[in-house]
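Heads up, one of the protein chains got dropped from this complex, but the rest are sitting where they should.
Each chain gets a letter, A, B and C, in the order it is written, and its residues are counted from 1.
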Amino acid sequence: MDERPITFAEAINEALKQSMMKDPEVILLGENVTSSWRPTTKGLLEEFGRERVRDTPISETAFIGAGIGASILSMRPVVELMLVDFGLVAMDQILNQLAKTHYMSGGAVKTPLTIRASYGGGTSSGATHSESLYSLFAHMPGIKVVVPSNPFDAKGLLLSCIRNDDPEIFMEHRLLYDLKGHVPAEDYVLPLGEAKVVQEGDDVTVFTIGRMVHEAIQAAQELKDKVSVEVIDARTVVPLDEKALISSIEKTGRLVVVDEDYERCGFCAEVTAIAANKAFEYLKAPILRVASPNVPIPYNPTLEKRYLPNRDKIVSAIKSVARYA
Amino acid sequence: MDERPITFAEAINEALKQSMMKDPEVILLGENVTSSWRPTTKGLLEEFGRERVRDTPISETAFIGAGIGASILSMRPVVELMLVDFGLVAMDQILNQLAKTHYMSGGAVKTPLTIRASYGGGTSSGATHSESLYSLFAHMPGIKVVVPSNPFDAKGLLLSCIRNDDPEIFMEHRLLYDLKGHVPAEDYVLPLGEAKVVQEGDDVTVFTIGRMVHEAIQAAQELKDKVSVEVIDARTVVPLDEKALISSIEKTGRLVVVDEDYERCGFCAEVTAIAANKAFEYLKAPILRVASPNVPIPYNPTLEKRYLPNRDKIVSAIKSVARYA
Amino acid sequence: MVEGAKVKNEKLLEIYRTMVRIRTFEKATRELIKKGVIPTRMGFYTGQEAVAAGVCAVLKETDQIGSTHRPLGHLIAKGCDLKKLMSEICGKETGFNKGKAGPYHIFDPSVGALGANGIVGGSVPMVLGYALAHQLRGDGGVAVAFFGEGASNQGGVLESMNLASVWNLPLIFVCENSSPDVQTMLGHKINYPQISVDKISSRALGFGMPGDTYEGWDVMKVYRAAFEAVERARSGSGPTLLEFKVHQLTGNIEGSLEFFEDESMWDPIRRFRRELMFKGALNEEEDRWIRTSEELKVKEAVEYAIGSPEPNVEEALRGVFVEE
Partner (left out) sequence: MVEGAKVKNEKLLEIYRTMVRIRTFEKATRELIKKGVIPTRMGFYTGQEAVAAGVCAVLKETDQIGSTHRPLGHLIAKGCDLKKLMSEICGKETGFNKGKAGPYHIFDPSVGALGANGIVGGSVPMVLGYALAHQLRGDGGVAVAFFGEGASNQGGVLESMNLASVWNLPLIFVCENSSPDVQTMLGHKINYPQISVDKISSRALGFGMPGDTYEGWDVMKVYRAAFEAVERARSGSGPTLLEFKVHQLTGNIEGSLEFFEDESMWDPIRRFRRELMFKGALNEEEDRWIRTSEELKVKEAVEYAIGSPEPNVEEALRGVFVEE
């Protein structure tokens, strides 16, 4: 395979381009998707034309609805949300219509739509421009939730999303866009629902996703002489790779769940609940959550730093569970 | 105190009436709130007039927004959602604006709005007319989530919601409206964030909320000669009474969490996560969740019955954890 | 087609038959609800039949519609199989959607009946996508969004008008205004108006499309208006907003199941029947035959539904994803 280091944004761009090349029914809708300074969609208008790459009005309900409808007629729309926070104006279309239609119809119709949304804190953008929110989508049955942490996964998972018959929300952390990594030039798909052990270890399992994977790796690095940490990148919230979670806990007996979304009723809670139910017998220590607190995101960068989950908080959580014999 | 058996709906009606009588700044907005066949709002128009009891267009975003704005100018609006499922068209107003404004403003403004919403399955009304969804609201920091299980709590908690300075969503299970119970005629408030032990027991804690409290009590009743079950009614999802949860687990060592909302990233997950973190040392058994599965709600009543959490499922969950020594 | 142009008698009778079919089917449905065979209440279409029948008479099977919480009229007019329809409402395995949808979420892609909807205005944005697919494929297809005057105040519906217009989509917005005289909601008087204009169709202007208001109890007016709008859409000239005033006959209002067939001068079926007879397109005997044969079909549908098996109970938990 021909691999080159490219950025996360370029990997997404490549996935979009390759899927549009292969399948004329793939179309792209969103606000300013033709803008030349957006690296994920750059060049697509020039290559595929105005019909298939469309700038939309600021009408998230209408254009997500349009994507759903087109997907019901078996097109493969990719709809972009500038930021996931803006999706709140369109939750009926996403949660009532997109997520439920396949089930409600008894299988008579499918909604193979992919929503792409950037997300995440760390840029001092305030409470409505910094959220993660994937737990909201995960709470509703019927929509897959994909949160890649690196360029390789981003490309393979996005191609998977566009091609499979289910609806997904594909979340792109804005601080990852410039991250470089080796990515095959070829077209390839990665399965949804398979976690990846990014670092093996014996003492503590850190189960995480998205940008937090990098903070977790750093935390593990920092502790490498003291605690043997296994870091697992869940890659998708829905479906969740329970097997990877449980078999790691079987080995380590200790779990720290790390996530940038709000803590309450979030990814961390779900992962904890699975562990406390299905891996209870292996557990040697309380399960710790390192998530965004149940507080809106503050603007001031020092406050935001205090607020967000990060390496230091992960380190102290790991240390705290490592103490249990 | 003068107590009479009245229905859940009448208790709500009484709370609305008493708060409107006491405070001219309490107003009521919603679709068909003046309709004579709706027991929760019956008679209010006649008593308080058209200015304060207003039928709205089917524009949830606009009229919830209107409620938020009026609350910022220190009125005390109560806004009704016919069913919580319909709230998805207005999630930006609820989650971005209502929930976050107090924090974002650094305390400069308050949003003392109460949203009333009916919810719940069991009437064969299909996937968009039967949901619970309170975990969506609980996930977002800044809005209190109140889910009463009986007329007494309904009245006292609703009066509390209307009078306190924070925003709440007050959830009314549609199958509870006709439930009767003793309710003081006087005006009284119940604190938000205090769970109630509705049945004491030593072997297994069942922590639940809303209509499921009744299923849990029946389950405990059925098992009364075999397992000593403690049933706790959380009453509010936010704030959650962690102390009540933990001290019960300290006693029983076993936990079953029961809830009608979807399982993933829901109330059950959150309660489990708290227990697995803060009551880990007391736990003798895996924590079981009895919730709505991660599936939209089917229309057919037999399927819906199979689908919903109920006494039988609670009984077998209790039995299963009771087995652990 | 212009006002006054001739429509073949055959077509007229087909439309009449559709209206009778809807009425008959709904009557049977009401009875099954009263008997407890159908486990829920639902919105009815009685009194509005001319709209669904008139509009859908112009559509092809390869065109799509999005419907509402009063879906039976739209679905039947679009050609849905009565047996599978009744089975679905009865929650049976043989229903269009295995009994999982129920009246508010029926989908029958085989005839383009893409969705009743439990959310007021919820189907409208999706109809944009049906139209978009036709536009991109260049297949000349169109899509119709049905919604009520109440729904016309939902943000998603208003946004959709703008999007349809700027993308020049082959789409017809059909607003059935059930508050033609006094503004009501779900049959109840309301203490503030919900609509700020006399004619919903006046909103068309603000979204750059043509729009007008018609008497929805006169099926020929409906048919002609729809014909023009559909032609316009098919020829690539973009969307139209049609408003049809309708009277929901008693029995459509929330909470009520009663239905008085002869209640109203606004009954579109009585009116059309009189017209057809007047112009000699229909006589008493033919009319009886149409009614009887529709009753028979509906009876068969009812029997089919009642005789159909319940879905396998485990079906409750299956089918969330295509790829599970």
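The definition used in the following text is that a contact is a pair of C-beta atoms (placed from the backbone, for glycine too) under 8 Å apart; a residue touches a chain by one contact, two chains touch by 3 or more.
Please read these numbers as outputs of a predicted model, since none were measured by experiment.
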Absent-chain contact - pick from B:S71, B:N277 or B:N310: B:S71
Contact with the hidden chain (one of A:Y188, A:F280 or A:Y307): A:Y307
Chain not shown: contacting residue from A:Y188, A:F280 or A:Y299: A:Y299
Absent chain, residues of subunit C that touch it: 153-159, 161-163, 165-167, 192-197, 202-209
Residue numbers in subunit B that touch the chain omitted from display: 27, 51-52, 54, 56-57, 59, 61-75, 77, 92-93, 96-97, 100-110, 112, 141-142, 144, 164-166
Absent chain, residues of subunit A that touch it: 31-32, 34-35, 37, 45, 50, 53-59, 61-62, 85-86, 88-89, 123-129, 293-296, 298-304, 306-307
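One rule holds for everything that comes next: only the chains that are shown with their structure count from here on.
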Most remote chain, CA-based centroid, reference being subunit C: A
Intercentroid distance (Cα basis), subunit B paired with subunit A, Å: 30
Gap in Å, rounded to a whole number, between the CA centres of subunit C and subunit A: 40
Interface hub residues of subunit A, defined as touching at least two other chains: 61, 92, 96, 100, 103-104, 141-142
Where subunit C touches two or more other chains at once, by residue number: 99-101, 105, 117-119, 122, 155-156, 320
